[in-house]
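My questions all concern the structure below.
Of the protein chains in this complex, all but one are displayed in their positions.
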Amino acid sequence: MMIIMKSDATQEQIDHVIEHIKENGLTPHISQGVEATIIGAIGEAHNVPTDRFEGLDGVEMVKRITQPFKLASRQFHPQDSIFPLDGFKIGGGDIAIIAGPCSVESRVQILETAQAVREAGANALRGGAFKPRTSPYAFQGLGEEGLEYLAEARGQTGMPIVAEIMSQSQLDVMLKYVDVLQIGARNMQNYNLLRAVGETRTPVLLKRGLSGTVEELLMSAEYILAGGNGQVMLCERGIRTFETATRNTTDINAIPVLKSLTHLPVILDPSHSTGHADYVTAVARAAIAAGADGLIIEVHPDPAHALSDGRQSLKPERFAELVRQVAAIAGAVGRRIAPIHQTQLKEA
Amino acid sequence: MMIIMKSDATQEQIDHVIEHIKENGLTPHISQGVEATIIGAIGEAHNVPTDRFEGLDGVEMVKRITQPFKLASRQFHPQDSIFPLDGFKIGGGDIAIIAGPCSVESRVQILETAQAVREAGANALRGGAFKPRTSPYAFQGLGEEGLEYLAEARGQTGMPIVAEIMSQSQLDVMLKYVDVLQIGARNMQNYNLLRAVGETRTPVLLKRGLSGTVEELLMSAEYILAGGNGQVMLCERGIRTFETATRNTTDINAIPVLKSLTHLPVILDPSHSTGHADYVTAVARAAIAAGADGLIIEVHPDPAHALSDGRQSLKPERFAELVRQVAAIAGAVGRRIAPIHQTQLKEA
Amino acid sequence: MMIIMKSDATQEQIDHVIEHIKENGLTPHISQGVEATIIGAIGEAHNVPTDRFEGLDGVEMVKRITQPFKLASRQFHPQDSIFPLDGFKIGGGDIAIIAGPCSVESRVQILETAQAVREAGANALRGGAFKPRTSPYAFQGLGEEGLEYLAEARGQTGMPIVAEIMSQSQLDVMLKYVDVLQIGARNMQNYNLLRAVGETRTPVLLKRGLSGTVEELLMSAEYILAGGNGQVMLCERGIRTFETATRNTTDINAIPVLKSLTHLPVILDPSHSTGHADYVTAVARAAIAAGADGLIIEVHPDPAHALSDGRQSLKPERFAELVRQVAAIAGAVGRRIAPIHQTQLKEA
Partner (left out) sequence: MMIIMKSDATQEQIDHVIEHIKENGLTPHISQGVEATIIGAIGEAHNVPTDRFEGLDGVEMVKRITQPFKLASRQFHPQDSIFPLDGFKIGGGDIAIIAGPCSVESRVQILETAQAVREAGANALRGGAFKPRTSPYAFQGLGEEGLEYLAEARGQTGMPIVAEIMSQSQLDVMLKYVDVLQIGARNMQNYNLLRAVGETRTPVLLKRGLSGTVEELLMSAEYILAGGNGQVMLCERGIRTFETATRNTTDINAIPVLKSLTHLPVILDPSHSTGHADYVTAVARAAIAAGADGLIIEVHPDPAHALSDGRQSLKPERFAELVRQVAAIAGAVGRRIAPIHQTQLKEA
């Protein structure tokens, strides 16, 4: 960490910063420039927030040299993280395709959708049992009943289950049923929840918040990793901007940026990042072309009757076409969609 | 709710929408325009999310006539909500000033700060015991020990205590000590937490999320109100925009907008909304001039040694000057800073 | 256009709106709903701005049924617009690749770059002679001298020239030398300039402004089309958001959105939309995968000595690799990079 002093900083202010660096367990190193004095703070600086120094008199700016995240950083872990899911691997080259409805609405709906997306080439099944809804009056999900139906769908298709956890109080019930714990965009900085899933050994799909920066997303991953759970996949799902032609703005830049900063797998959710079924396929192709490790897609057998997110859900046949197009793009960048595991094929 | 059909919608699509309106417990009403058919959906429409119709074939747009929030709306509750706190009232004309450090760091620090802000004219004391921090390696607060010190500070000064709750698991311990439960910006859409505080009868200070719209803030308040807890004050604390000259962008427009949409009290946090001690006083004056019902201000006896938010914290003497200036502005708009209650004066 | 009245609008207010519709040359059509009265305004409504009605008493909202742009709209012109440039076509299937330095800095630099990008597969040469710079103290371009060097580069390589026009006063000199007039992001709403290029018959490359919406971009195109110049290509170049990990945020959604709304060709500038050479190739691939009709890329033989935009410029060999990867993606979506014209090959 470097503390750049104002050009008119006094010796007393400089001495105070030096003392403060020592109080924080770091070693000061002074460079006397012509325009400004710069004081390095050497040591385990990622443990020390910059605002510890920004408030000091005479300080112009504090600049980190090392990133504030460590376990998530590619600097300390150059190889891609790969973690096996029942039947396939996330990360490491193959493209994972997670698909399913926004919400589990009924037994029939989820079993039918699971079958359809498996046939179209999906590797894993998504479906919400606990739903974060802007309105307290909106459908809030089926709860444990929904999880039971998801488990039944897994039994029929062999696909692992991805479902959202909204609160640490749901952890026990979630762990009974799901293979991947999803942290939704609204909870990206729900630190108690991040810590709770960090203590499990179940893979986590961490979604970027609507106004979360790339760095903040990595810091939230760091919470989970610091708990000992190394199986975190990051999910870009669109950020909130001034543009209203689409529900969110897909930050496609985030794909290569994240791939360069971290070893964790990066996937994209074009259903939420566009908000319109008509744009999902084009943006799914773009994600794979940009280097994403997977996709998570909303599919509903009858979008017109979906209890949530109908406008952005694909019908199964349209999803099948998406998979075909994505496979072509994957080929063009030397990758492939993860093959469906034998167990899955047999069980199904 | 009005469903505007595309100009080329078929009769079959129109019929399907009509049927769908009935399935959702509403009554359809058709207006055949020249350019488009418009179908009204009459009834308890605030219970039905618009995305229930947006996914239907042939639908151009869905427009609410009534607001999606009801309990928070001024339409149904024209009078300002007022709720008494120990010693003064929030809402209803007088200006509340809540002040204190970002984090409770030690017994001495909080007792000293409490005394100082009370003398300067604050009505309530803020201080974080559980701290949401971007980094898992940053100071996370003193926990219950911090709450004990806050309670001791209340004993000495008579000021009610405002502290942040990060998780429903902290509810019991928080209720033992605090007078106002603060929901932080990152948790504005943590619905499980909103429901949990909605079941208490303790006042809630609900902060707007970094990318929360005014409408979403009101929907989050609606969660709390729907639980039976009517004592919610809303807090603008800056939104995230492209501008980097300040930490956040104070959305001063939100003050008159919220005052027109809701009966709930509205306060502003200029410490977070600017992020720089140098700008806090000017923006505090602006908030009161725009019609805010109160302020929440970070004050630290020694900002240079604050464990968090040092750059935006005021020293007590600077805070005292802020109170004087805010009092002058309050006078100019026919209001006043809430007088310190006799009990407080006696106890102190 | 539909004018939705407030639920408590009076008959007098409704009558006033009706009269106002007639004054604006439109025909009113009233639909009496249960919750609200809706008044259609039929006729050449795209000529009438909505704010003509939004200020009227009793009006809740004004909603366009037809888009505010007409000449740019795919509704009225379903086929893709194609316009021939010297040697190849923009639009209509093939991918155009425009490449070259940010600024023309010297005769040697531009001739060398032109040769290099042509060999790597570029179809057209970009280079700025008049440079919009944030600082009045920064290099402002070589002016007409720069245009002369560009013309010489065209003579050597056969590639058409794309250069930015900053002011209508530069129109005569620009038309002497360039094949495509570029309107930069900062001038997207410089209406006098848009009108001036609309009166020429030279193709225009119109860049989206930093905070321009998709609709505003199309309205700016409409200015040019309304002048009689139908050869407009639209360019997404990143929008300004809160994210600072990249210079701008590439709005990849805008590609399919624009392709559905307009018949005009759509290209992407990944150099500006990312701001970092390391991310340009990934985002270029994404653009083509999403359906873009071309790319505009900054290439500099020695980025370290570029007088502007060095950080985001590719060296020629890295650009050649980009072209190879983009060609593979183009193949995967059934397209190809526009072949270099015989004339170009002969002349070169």
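Each chain carries a letter (A, B and C) given by its place in the written order, and its residues are counted from 1.
One rule holds in what follows: a residue touches a chain if its C-beta (ideal position, glycine included) is under 8 Å from a C-beta of that chain, and two chains touch if they have at least 3 such contacts.
These figures come from a predicted structure and were not determined experimentally.
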Residue touching the undisplayed chain, where the options are A:61, A:111 or A:175: A:61
Touching the absent chain when the full complex is considered, from B:84, B:155, B:228 or B:256: B:256
Hidden partner chain, touching residue among C:4, C:39, C:104 or C:166: C:166
Among A:4, A:71 or A:322, the residue in touch with the chain that has been omitted: A:4
Sites on chain C contacted by the missing partner chain, in the whole complex: 16, 20, 46-49, 51-52, 54-57, 68-69, 132-139, 166-169, 186-187, 189-193, 195, 209-211, 216, 219, 222-223, 226, 240, 277, 303-313
Chain A, residues in touch with the chain not shown (by the definition above): 2, 4, 7, 29, 31-36, 38, 40, 42, 60-61, 63, 65-66, 240-242, 244
Residues from chain B at the interface with the omitted partner, ascending: 211, 213-215, 239, 241-246, 249-257, 260, 273-274, 278-279, 282-283, 285-291, 325, 328-329, 331-333
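The rule is simple: only the chains that are shown with their structure count from here on.
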Proportion of interface numbers common to chain A and chain C (over half same, under half different): same
Most distant chain from chain A by Cα centroid: C
Length of the line joining the C-alpha centres of chain A and chain B, rounded to whole Å: 27
Length of the line joining the C-alpha centres of chain B and chain C, rounded to whole Å: 41
Centre-of-Cα separation between chain C and chain A, whole angstrom: 32
Overlap residues in chain C, where contacts from two or more other chains coincide: 241-242, 244
